[in-house]
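Data block below; observations after.
One protein chain omitted, others in place.
As written, the chains take the letters A, B and C, and residue 1 is the first residue of each chain.
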Amino acid sequence: MLKSPEEYRRSLKEMRPNVHKFGELIEDVTTHPATKRTVESHSRIYALAIDAEYEDILTTDSPLTGEKVSRYLSIMRSAEDMIANTKIKRLLFNVTGTCTGGRCGGWNGINAMWPTTFDLDAKAGTDYHERLKEWLAQAQRNDITMSVALTDPKGNRTLRPSEQDDPDMSLRMVERRDGGMVVRGAKIMICGVAAANEIFVMPGTAYGEADKDYAISFAIPRDAEGIRCVETTHPGDRRELEEGFDNPVGCGITQSYILFEDVFVPEERVFMAGEFKSSLPAVMGFIAPYRATMGGCVAGQGDVMVGASILIAWANGLSEKVFREKLTQMVANNETTFGMGVAAAVMGEAHPSGSWRTNQLLANVNKLHIATLPYETKRLAQEIGGGIAETGCMPSYRDMTDPDYGEMVKKYLKAAAPATARVRVARLIEWLTLGAGVPGCMHGGGSPDGARLIIQRTAEFDRCVGMAMELAGLEEGDISPPKKN
Amino acid sequence: MLKSPEEYRRSLKEMRPNVHKFGELIEDVTTHPATKRTVESHSRIYALAIDAEYEDILTTDSPLTGEKVSRYLSIMRSAEDMIANTKIKRLLFNVTGTCTGGRCGGWNGINAMWPTTFDLDAKAGTDYHERLKEWLAQAQRNDITMSVALTDPKGNRTLRPSEQDDPDMSLRMVERRDGGMVVRGAKIMICGVAAANEIFVMPGTAYGEADKDYAISFAIPRDAEGIRCVETTHPGDRRELEEGFDNPVGCGITQSYILFEDVFVPEERVFMAGEFKSSLPAVMGFIAPYRATMGGCVAGQGDVMVGASILIAWANGLSEKVFREKLTQMVANNETTFGMGVAAAVMGEAHPSGSWRTNQLLANVNKLHIATLPYETKRLAQEIGGGIAETGCMPSYRDMTDPDYGEMVKKYLKAAAPATARVRVARLIEWLTLGAGVPGCMHGGGSPDGARLIIQRTAEFDRCVGMAMELAGLEEGDISPPKKN
Amino acid sequence: MLKSPEEYRRSLKEMRPNVHKFGELIEDVTTHPATKRTVESHSRIYALAIDAEYEDILTTDSPLTGEKVSRYLSIMRSAEDMIANTKIKRLLFNVTGTCTGGRCGGWNGINAMWPTTFDLDAKAGTDYHERLKEWLAQAQRNDITMSVALTDPKGNRTLRPSEQDDPDMSLRMVERRDGGMVVRGAKIMICGVAAANEIFVMPGTAYGEADKDYAISFAIPRDAEGIRCVETTHPGDRRELEEGFDNPVGCGITQSYILFEDVFVPEERVFMAGEFKSSLPAVMGFIAPYRATMGGCVAGQGDVMVGASILIAWANGLSEKVFREKLTQMVANNETTFGMGVAAAVMGEAHPSGSWRTNQLLANVNKLHIATLPYETKRLAQEIGGGIAETGCMPSYRDMTDPDYGEMVKKYLKAAAPATARVRVARLIEWLTLGAGVPGCMHGGGSPDGARLIIQRTAEFDRCVGMAMELAGLEEGDISPPKKN
Partner (left out) sequence: MLKSPEEYRRSLKEMRPNVHKFGELIEDVTTHPATKRTVESHSRIYALAIDAEYEDILTTDSPLTGEKVSRYLSIMRSAEDMIANTKIKRLLFNVTGTCTGGRCGGWNGINAMWPTTFDLDAKAGTDYHERLKEWLAQAQRNDITMSVALTDPKGNRTLRPSEQDDPDMSLRMVERRDGGMVVRGAKIMICGVAAANEIFVMPGTAYGEADKDYAISFAIPRDAEGIRCVETTHPGDRRELEEGFDNPVGCGITQSYILFEDVFVPEERVFMAGEFKSSLPAVMGFIAPYRATMGGCVAGQGDVMVGASILIAWANGLSEKVFREKLTQMVANNETTFGMGVAAAVMGEAHPSGSWRTNQLLANVNKLHIATLPYETKRLAQEIGGGIAETGCMPSYRDMTDPDYGEMVKKYLKAAAPATARVRVARLIEWLTLGAGVPGCMHGGGSPDGARLIIQRTAEFDRCVGMAMELAGLEEGDISPPKKN
């Protein structure tokens, strides 16, 4: 059953308050200024899903329930499904200006665990896949919002979890108990937690036997006993606590540190519990579609930067044609990350479990673009925007509305548009390029260096060497790799 | 009927000699050193098409003949067909090291004229589409190789064809005659002509009424009465006339100036004759798939550069791991132009005539990558290759085999591989990056500035402005474009 | 007489409070959290100038007073003096992390007006140069801090000042009065105003006769009657109002909107008053050294990013060697903008007034690097820093010190370094790349497009054409520019 935005908000209000920011417990995430923007962002997904114009892209038929469900809770079974993911991400960035990771992360998580549990069960005779199916069917019926939690604090990067001074530096199973397990640790920098009904937990990396207690996956209500969420703070997010248009945007992004203080997870919600060999496929199954489809995210935000750049030019009295070359480059950047995401979907392949596997090589190449092109797009937006957009070089809303000198400030902020309109668009550019709207495109879904590693392992270097030998007229053995190096 | 490589070569031998290079008339293009390499390249297509491993990708069923035909003579009817185009281009660059434009250009031409003639007939009541069908069915049965000829000499770029001092600067119809028309002028820089059985001619640009005689399209045997082909000369192609391995590659690329001295074209081979309004869709229909699928070409050559770079490292005694970052970047460049071509295909749409239309925006964005990324890939190959690969800084084959000092030259050219093997791979890199193997990826299919123009016209700037206004909390009219600028 | 830091602070305390931020009048800029950081930054200049290790670079002998004075108040008379400028900017960014434009802007201003007034007097028989000399001698004796104010609000960019609906959109002379003139309007985005004793005002662009009242230059105490300063607000600067280490840096940058409400400027402080033909040389004389020496600014901040990147790697338990390639690129970026600044100084020439003129071409080329390379350096710092540095993805100081859950937050923020140390360095990277430490390197000193225009006018295209003709064996007239285009 698709929820209305109101039903979604109500579901959040009914949860136990356990989100903190700036030392304060947030009683109602839907109204508190620190979290209401991300709730608004996610609400818009619910609104679009029941909007005739968008329902095709945002919903799909579920083989599990036989009903129309949100795509965010669906298993992607074809290239088309995966392309829809990229398109949805772009659309939502268009509509909210930033990341709604509280739903799309979870989407990615269930699609990573779907084939993983399928293969794991086949090998180990476990029943994780069935549990996942049942839980997912219920999630679809309730149309929940669900963050994904992958990243562990990790502590010292050169030591494995079990080698750390503090064994809690990655989330782990501390006890198997009748009917479930108990977990302790934290998952950090998790997107959209305040807007989420549940958290879908996955192993943070590939583990060996010594670290098998860290190889865990499960779904849990965000307000379950023992869970506490502490929001992170970004540049510019203090403006969200204020009136006025220093932050002119009604949507927003949040990221949480989720603390697990000996949390009990009932068996039917556990999808991995120590099967360390499945942690690698789980993570790889997460990474590839994530890195591919994120191209839609940065393209979607880039679209907004294109629009904002044109508006600031107009506000300054200039035709956007003056900036033709720069706008073309911005468009090219957007279409590149979007297009590469589409290509990674199309060049994928079906998995026996019925899900669709992204092409690893193209997905990871896209990650490199995602880690560079948006930076150029931002720079160009700042170049077009002029000094006020570059660093938000304008007096505050409070100064613009000061009874004494506010009018004079506005007098000097007007150009070809009135001061308020011009400031709003300049602040939007600032929000997109330096402020609270900046999503974590560089390290979200893992670092570019991680992507480079996968590219090195996936690229067919042998085949390339073979064709070069053939063309150069060389025979086997004419040139060989060095013995050691 | 698919031809064997031998049958293909025989078909070329049977043609009237009309290809010239260095002031010489080439009697047999299959054996003359200036043209035998491009014939060899195209022969490999024929060989692969009847090779069980490759026939799926290189052939398809024709609705026209009801038989299996070469894809090079097929109409692309789906995204999959167009992706196959990109893959074939990559494969052929892998196998020949360079461009086999003598077939793939023609492929693109028929796919541009297919919907164009369909729409034109619907409006004008002409029968071009039927003619094209019949001619094409015959071409499929004969499995011909067919270059496409689009580029006109143009003369002064700021004047239209009919404004030029010399009206022949673009190819034109000089006479309509019973049963056909007579054309005069030239098409220049045409790829693979020496290896072609026929030439598929298209209008070189969009024409207005004043230039309607230039709006012509037709297919003609390469050796038809009145046609003379003069080959161009590239850096390094004089090596093709010599023995030895200064050019170690058995394949090659050629480009011709095709001179039309009042050539008669029979009616059944004419697909446009003065319908100037159809010149724009013809050209646009050519450009988009060309710019998309060329990504396969440069990826395919990039694959060879990756292989050659690893080989030269080995020949120098180094592990390729030393150059890990550079190889990763080369791979990323290859996959980007390839992937964007795939995306442009997938995001396309069906045309009522049954053909598939590429996504213009993605295709033209890919053109920008094609005009830059291969240059970086070449630079990296030269960086890995060292001084000898950068500028081919080695004595010639004749010096290496000189009875007096040849051995001494070889003594100093050996490294971790014998001199000959090392030189062969260094010369391959030279051939790929500076020499006769360099295809025209920058201007082939039109210039990058042309692509930028299409991007500017295709990008949805209005939609972007709308979303930025929404997010910034602006209302209609708050900011408007300047009156004039 | 060189002031001590204490004397400098005292001089600020003695001024009339006229700086506003967030709707509040700041009573004491040296202690108010919104301005104390920029005062601290500028204090460090005073401290270094009397420090034996740095006095050579920070001071010089004045021909005006015969005494050792701050270089910030000196006329640059040689390439060495101008190189010192670049070095000082780098040093101060090293020491404060950000911009101390409250002194170095003024330095640039007096060096622009020195030759301008010299030439103007020679032509017009005025005595501006003498006035400037006398005022400067006094400024040197008092060792003042002096911002430069160039940028006007401008209003609609396509209309000249006198064509605007509101004639005040650029600062202008509204009345010549006995012993001086009265000015109205504003100068905006002016750096370091809160830390300044005086403001050095210059024309914002080149004016024609119709706009001659805008062609004005003068020096004025920052707290003169009729002047009001309203601070701008940047992402992250609200943290400056808080306790703790969410902003770990004791220095800072501020930018002001300076409102002039009919301010009287006494004659002896007026250096241009309507001589519109001198506005172009004034602006050009400002731009060139500014664009050259800013290379030191971004290099200096880049140095800090290099250091912070190494620290965050260590804090995460990694050797900096892992990021060798990235650090090398960061260093190369820093040295490029620094080196180009040095080159622009060296390739300059002496002006008859005794001052040194920067090489325009090299200075403007450097501007293009300044508008791009630091963005790459920031991106690389974020790439090395990981998710927490990229967007400051950490709970706030208040959460880290919360009596209830603060310890648990810190538990999960530690790595190879304790939580607080790691957070401090991650926040430093955030401050440098997204937060309050980001200076306006893109548009400071004018936009990159302005620099491109000057490059186009300065480059010796004719000479290049001549050498190409010579080499290609062409004679005069073989190829000529098109008549019109």
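Here is the rule we use: contacts are C-beta pairs under 8 Å (C-beta built on N, C-alpha and C of every residue); 3 or more make two chains touch, one makes a residue touch a chain.
Remember, predicted model here, so these are calculated numbers, not experimental data.
Listed residues C:95, C:206 or C:280: the one in touch with the omitted chain is C:95.
The chain not shown here is touched by just one of B:208, B:281, B:354 or B:440, and that residue is B:440. Checked against the hidden chain, the listed residues C:32, C:184, C:212 or C:424 yield one contact partner: C:424. Against the chain not displayed here, chain A makes contact via residues 158, 325, 482, 485. Although one chain is not displayed, chain B still touches it through residues 20-23, 151, 153-159, 166, 168-169, 185-186, 188-189, 228, 230-236, 238-239, 246, 255, 257, 259, 261, 316-318, 371-372, 375-376, 379, 382-383, 386-388, 390-396, 398-399, 401-402, 405, 408-409, 411-416, 430, 434-436, 438-440, 442-444, 447-449.
Taking the complete complex into account, residues 79, 83, 94-97, 245, 248-251, 303-304, 306-308, 310-311, 314-315, 317-322, 324-325, 327-328, 331-332, 335-336, 338-340, 342-344, 346-347, 361-362, 365-366, 368-369, 416-418, 421-422, 424-425, 427-428, 452, 455-456, 459, 461, 463-474, 478-482, 485 of chain C touch the chain not shown.
Operating definition for what follows: only the chains that are shown with their structure count from here on.
Seen as a C-alpha superposition, chain B sits on chain C after a turn of 180°, to the nearest 5. Two copies of one chain, chain A and chain C, form a contact in which over half of the residue numbers belong to both partners.
In terms of their C-alpha centroids, the spacing between chain B and chain C amounts to 51 Å.
Distance from the chain A centre to the chain C centre is 37 Å, each centre being the mean of its Cα atoms. The set of chain A residues touching two or more other chains comprises 317-318, 416.
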